[in-house]
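The next block holds one structure in the form of structure tokens; read it before the comments.
A single protein chain has been omitted; all remaining protein chains appear in their positions.
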């Protein structure tokens, strides 16, 4: 589905306003400093577009940003994701593969919003999203307990949450949205009661850790990709907290019982193998959170780099 | 098989006489202090019976208790398990689900002894036992090297070991016993030579870690539950040492190469899903043993809580 499969559009998002722990905005720099972009260029052979500058979007963050409909920092997140949507749209419109380095998961409102629009325009198709995460991130402003928007991106992207006001995600149009039928979760293990209800009501395909234990990751990926079908472009949005804290401790909301790094890499390799991948997000790496073990941040960054390289085609043999 | 599936009878057993390391008697308090009963009531919606008092059974422990037939503390373990059998019987007779928090694994002589009798009386059926453990705990007093009774409960429960003397498990009658045909092991990896002979001779169904590696935990649970059949009440006796020491280091006889926490939770979830569960034991958590890592006890208690909640119906989606 790419006209330039060897060209990679990079968006480096140093933004943490979708949640309350500082540090996740430092992830893109840490990932780049560890050599990720060099590896992608030299070893995987991509031509990179977009400079290495990490966008901080400070011009878009208002001085005062009181809650609206229970959402924290609603104006900032709305403006920043609108900008991000323009950035991913610009790359995707050119037929490039898009890589976004977050940042908290709220930024996926922008990344998916931008690619969904570009894919519709370029190919006349709806794309699918594979959301790899410990969490479902499908709260509406009203069901959310915390008000952190990084727990809500999927509800905005699917249209389950809507808001007309321009400064509160009013910029989102149908062209930025995806269908609940085209959404597949992998790795869920910490889903709020209201979110479970939403998943059930809308028949959203979700593979929890229970399913991975039951079937093995090999069979789960077969089922996940079977649900999407071979004729559909795929946007992969990978929250590093899908990995078990043993491999990725440095993240804002770690949850035990997660994917091994091998399983995470496997997911990325399988998605790459489809040939349908059109965008990848890696989010929620927070190098400032390194519990217990001072190598935690280093390991988390390495794990994140590994996931990205696998999604971009690195293979073992 | 329960007349009150939403009622949970709790037995908190602060007893460590079935083995020689102090501390396992502190487990029920630690599990309760970490919020287990509150979660069970508030999140899983059970009505709890039995107060939060941890039974220490000090009135039943004699001043002198010399070995008998090689067993250590035989009078104490006999008296305490007789009392525990009365406690689990009382709950099970009412048609409640029974949860016992140990204590060392010798206490299962009481927990299973009590529920087996109640199920026979209430339903006219023999129940099955799923014994999740690194060890088979099926030594007779004569085959045991250590004389610790926590390595013998299954031999008493199946009638392979018998003793008429009242003060040495003479209280056990056929009504307290289970058939070797209704016993299934999961997680074995440290089985004595004599125990291996017993398992083979009696054709006892056992899934070792080798089987779990070969087939995956999903297929193993299918086979284990298939062996039991759908018409049989199930008592789940879970020794936390079935988990790998990576997840449950604080236990008296840790053995490498065990279940991941995910696999342990999966076993409990699958047993719950059958709808046939009538009792759960969680044993051998020993918060005073925390090798190397001072978070060990905390992690082991958390793992134990997770296993119990999964057995009682917590699910990911």
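The first chain written gets the first letter, and so on, giving A and B; residue counts start at 1 in each chain.
The rule is short, and it goes like this: a contact is a pair of C-beta atoms (placed from the backbone, for glycine too) under 8 Å apart; a residue touches a chain by one contact, two chains touch by 3 or more.
The shown structure was predicted, so the numbers you read here are calculated from the model rather than taken from an experiment.
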Among A:82, A:133 or A:269, the residue in touch with the chain that has been omitted: A:269
Residue touching the undisplayed chain, where the options are B:114, B:216, B:252 or B:313: B:216
Residue among B:91, B:189 or B:272 touching the omitted chain: B:189
Positions on chain B where the hidden chain makes contact: 188-189, 191, 196, 199, 206, 208-210, 213-216, 256-257, 292
Touch residues of chain A, complete complex, unshown partner: 216-218, 261-263, 265-266, 269, 295, 302, 306, 315-317
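Keep in mind that, in the parts below, only the chains that are shown with their structure count from here on.
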Whole-Å separation of chain centres (CA-atom averages), chain A against chain B: 43
